[in-house]
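Of the protein chains in this complex, all but one are displayed in their positions.
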Amino acid sequence: MPRLKARFDRLSHLFLPLSVLVILLLINLIKGADYFKITMVNRVLYGNIPNILFGASELVILSIGMTLVTAAARGQDISIGESGAISSAIFVQYVLNAGEVTIWTILVGLLISCVAGIVIGAFNGTLVSFFNVQPMVATLILFLGGRSIAFIIDGKVSPILANPISNQIGTVIKGVPIQTPIILTAVFIVIVSVVLKVTNLRLYVEAVGINPNTARLNGINPKRVIFLTFLLMGICSAVAGFIAVNKVGRHDSVNLLKFIMMDAILAVALGGNSLSGGKFSITGSIIGAYTIEVLNRTLLRLEVNPEAIKAFKAVFIIILMVLASPVVRVYAKKVMDKAKAFVAGKAARQTGRLKKAVVSITDSSVKKEE
Amino acid sequence: PKTIKVGIVNLPPEESGYRQANVEDMNQVFSKANGYDAKQTNTADNSEQMAAAMGYIRDGVDYLLISAANASGWDDVLLAAKRAGVTVILFDRLIDTDPSNYQAALVSDMYYEGQLATDWVLANVQAPRNVILIRGQLGSAAEVGRSAPLLKAEAEGKLNIVWDGTGGDTWSLEEARRVVEAAIAAGKDFNVIYAQNDGMAQGACQALEAAGIRFGKNGKVKIIGFDFNRFALRNVQAGYWDADVQCNPRMATQIDQWIKSGNIPKGIVYQKEIILDTKTITDDHIAKYGINPDPGRGVITR
Amino acid sequence: MGALNPNKTKTRMSNSTLLFIIAGIIFLVMYGIALLTFPLSFKQFQTFFDFFNLNAALFIVTLGMCIVMIGGGIDISVGAVCGLVTMACAVLLESGAGDIWDALFLSLGIGLAFGLMHGYLIAYLEIQPFIITLAGMFLAQGLLTTLHREPLNVTKPAFVALRSVRIEIPWLGTVNRLGVFIPCEIRPGVLVVVALVIIYAIMMKWSRFGRNLYSVGGNRQSARMLGINVKKTMFFSYVLCGLTAGISGFVFLITTGAGNIGNGSLFEMKAIAANVMGGILLNGGVGNLLGAPIGTLTLLTINELIRAAGVQSNLQAIVSGLLLYIFIMLQSIIMSLRDRKNFRLVLPSWLKLHRPVEGK
Partner (left out) sequence: MPSEIILKMEGICKSFPGVRALHNVDFVLRKGEIHALMGENGAGKSTLTKILNGVYEKDAGLIILEGKPVHFKSPQEAQNMGVGTVFQEIALCPNLTVAENMFIGRSRNAFVNWRQMNEKAAEMLGSLGIPASPTQELASCSIAVQQMIAIARAIDMDCKILILDEPTSSLDEDEVQKLFALMRELKARGVGIIFITHFIDQVYEISDRITVLRNGELIGEYETPELPQIELVSKMMGKALSDVSAMKKHEPPKSDDRVPVFEAKGLSSAVGVRPFDFSIHKGEVNGFAGLLGSGRSESVRAIFAADKVTGGEVKINGKRVKIKAPLNAMKLGIGYLPEDRKSEGVIDELSVRDNIILALQVMKGFFKPLSRKQAEEFANQYIKLLEIKTPSLDTPVKSLSGGNQQKVILARWLLTNPMYLILDEPTRGIDVGTKVEIQKLVLKLAQDGMSLTFISSEIDEMLRVCSRMIVMKDREIVGELSGADLTEQNVMQMIAQGGK
């Protein structure tokens, strides 16, 4: 029993993102009861849920990286979209120049684009860790210039990735009833959780994020840890870029993963993580990312006037964040406690004075002992 | 002959695929080889644009080409240009000012493009015409222009817009896909998708495909895109989509001709633009008008 | 210990001052180089004045951002609020429902409303500033499109008269291509910038609010223990920033004369970049308010340099990123050099007190 409670306590940080997600899902359910309905279309699962999982795949992957960067570097990487655009441009160039496209071509391309992502991460990471530049400022550089770089890599056009394998990665593999990006995302999440399991990444990142000085005196090199998180962010961007470009089938350096950093940061925050670093929850961020996807779709589902859609989104975010606010939670807890006390008080009154007497006796006996 | 000094004030290529093509076109035509000494400044900020324009005027250029981020506030700049004897030619975007303040303006008429597409719908789709409108970046000239004729047609009762969605800040495929998915989930009955650029049309098709809804020449839903990307034209050619409307980013050649011939028209000149559908499209069209790479005949880009 | 005479202790320059001086020097050096390489453009005074004339709104936004940054916060809604104000005022003026004063009050009101909302949610409900101001940005953008989607020119005569006000400096000016002498001119927005810089600089240096804000930005917990009303201070910083964004919207409208969806877009990023170049750190607690205009000038000089050099279109963003990069590196290198050496220079040897400050 205490074990169970301990486990529950450990999961309590997920209460917030989950409750937010549930609220949104409820709204959707009220709008139409068939919300969770899943059908088979061309032998592939189809419905709102698969659509959400499909649509959020890049965001989920990016928010994982963003969580790590936020935790260690106490700031955000705002160049993730650009970084994804650059590494996927390299991927596309590789594939287009590779002649016949086989699964190996794609895999090698992915590897190369991951390397590109790592290089980009190293650039940002160097600035942040070794030159002490705040993350948002360091990554502002690529945020400003990144898309131009991608465009130049593209050869100043928008190259087309029209091959059957890319198509299958972007949609479905024949015979598999689930869209490939969903599977890839799941695989990625599994890899991340394995990495967290077999390494001390979490301890290092949290230690550095909370108190780099202490971390250093305990043998952790904070600079290297921060640098590492940026490298991981680079990999995440590359993978997200890979999925995105295969979905689209065309490298559009302008629109690929545009403004996604805002959503990723939002996902981290909705996941209950502090944007000023320290302890983190990747599960929370993942739920946060799906929540944002659901939110975006909810606004569409509610048929909000396109002119006002952003305003509504803002209102939703504000409401969600207010519900999640520590102050409100403390207040709510107080109210709950009072309510509980009231109910308990009623019960106590019914059991009569007997109990009270017992309590006072034990009380005084305790006092005497001293 | 003496090199002609030109200052170009344009929007940044990162703005859109259309803009990239436009910027590249300008750079290619106004080149050293072509007898120009041209500089181009790309920014989406009106103030920075004006600063750049003033800079070019101070530099003493012969021609100042402007594609304004913002249609207003340019009077000072134009006046300064006039005082300094600089010929101003507007391209792509008009400026809200007295026409005497500039020499010529060569622009795409987004409203006209929208009209072409709307007319096509009215002519080629049987009533009831239930349209999903997928808007591009809200408030941009293209979005405003291309939406208006359709909204007007709806107001006149010629068609119904059953779903009106937007990409918000972007012209992104994903947003378009989401919009159509939402419409499908809501059980809307529709037979036209009016996507305000090719990428968004592509996103819409992906959503339809995943939902198992047939579209294109032989399907229930008609797909219309804009911009004449070659991949889009190939899709139309294959009957996978139904129509595409041109939006020509290439204005430089025309302006170059004007300058070289010394015969610059006065006032606003609209570019000629066309709509192609499965019946009218030819390889020639694709080769001649298309932008971006050509996936090749018969290749459909999903 | 008693033998130590405190008067002998020479003061080490504070981070704020040092960063400000670096910013100032880099700007001057850069402007000097610009003058030498592109005299055609930079030698004309009007170039300098135009920085202010055309970018008054950006200067103002940067000031507001500077204040929240010193308080350890961030407000990324400023650009969107600025844009919303231009549109709201344009709609107001064009619909004939109000005159210029009404428009001014409207801009202040909108700015204030956003500032109050941000301030309350961030300071009192302890929600993360980035998220709330992101929502604020969405809200402003959404309201703008709901209000009016297309660009809207203000044609009201009184307004047009106001926005064509020019202050000419007859003894400064240039002769243009046709040999006509053009005097330098200053537009009304510039006066607002100058006034705000003075007021804010005084406020940050001498007012209780300003000093409290530094302390809150430096260490919130300590500030509270020192008896500072942290929440109130943070609250006011956001209110002030919102208000400033409102003012900037009005100035933007005076500068360009139209409400437009694109007005003020990306101002938040520019403002952050400008402030960082002006030596104001995102961590909070460090920076001199005068750094904000210096940083903005640096940013604008970079733009003008890129224009004058005729950098190829697709490279413009990359080059400006690169210049930002060099700038940041310089700043960082100087700061770390000082951390290594400076003690020996400034302090007597027995007073070499050094322990890196936590959290850098």
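Odds and ends about this structure:
Read from first to last, the chains carry the letters A, B and C; within each, the first residue is number 1.
The rule is simple: a contact is a pair of C-beta atoms (placed from the backbone, for glycine too) under 8 Å apart; a residue touches a chain by one contact, two chains touch by 3 or more.
What you are looking at is a predicted structure, and each value in this text was computed from that prediction instead of being measured.
By the touch rule given at the top, the unshown chain touches A, C in the complete complex.
When the full complex is taken into account, the listed residue touching the unshown chain is C:I228, out of C:M30, C:A103, C:V190 or C:I228. Mapped onto chain A, the interface with the missing chain covers residues 6, 9-10, 197-201, 203-204, 206-207, 210-211, 213-221, 278-279, 370. In the full complex, chain C contacts the hidden chain through residues 1-2, 4, 6-7, 9-12, 14-16, 206-209, 211-212, 214-215, 217-219, 221-229, 285-286, 340, 343, 349-355, 357-358.
What we mean here is this: only the chains that are shown with their structure count from here on.
Taken as a graph of touching chains, this assembly is fully connected, with contact between every pair of chains. Put simply, the C-alpha centre of chain A and that of chain B have 35 angstrom between them.
Counting partners per residue, chain C has 141, 145, 149, 314, 316-317 as the residues that reach two or more other chains. Counting only residues that touch two or more partner chains, chain B has 13-14, 24, 138, 169. Residues 32, 35, 41-42, 44, 46-48, 51, 54-55, 147-148, 151, 156-160, 162, 167, 171, 179, 244, 247-250, 252-255, 258-259, 296-297, 300-301, 303, 305-307, 309-310 of chain A touch chain B in their complex.
Partner chain C is touched in their complex by these residues of chain A: 75-76, 127, 131-134, 136-138, 140-149, 151-152, 156, 211-213, 262, 265-266, 269, 274-276, 305-315, 317-318, 321-322, 324-328.
Interface residues of chain C facing chain B in the complex, by the touch rule stated above, are 40-41, 44, 46-47, 50-51, 54-55, 57-58, 141, 144-145, 149-151, 153-154, 164, 174, 176-178, 180, 182, 255-258, 260-263, 265-266, 300, 303-304, 306-308, 310, 312-314, 316-317.
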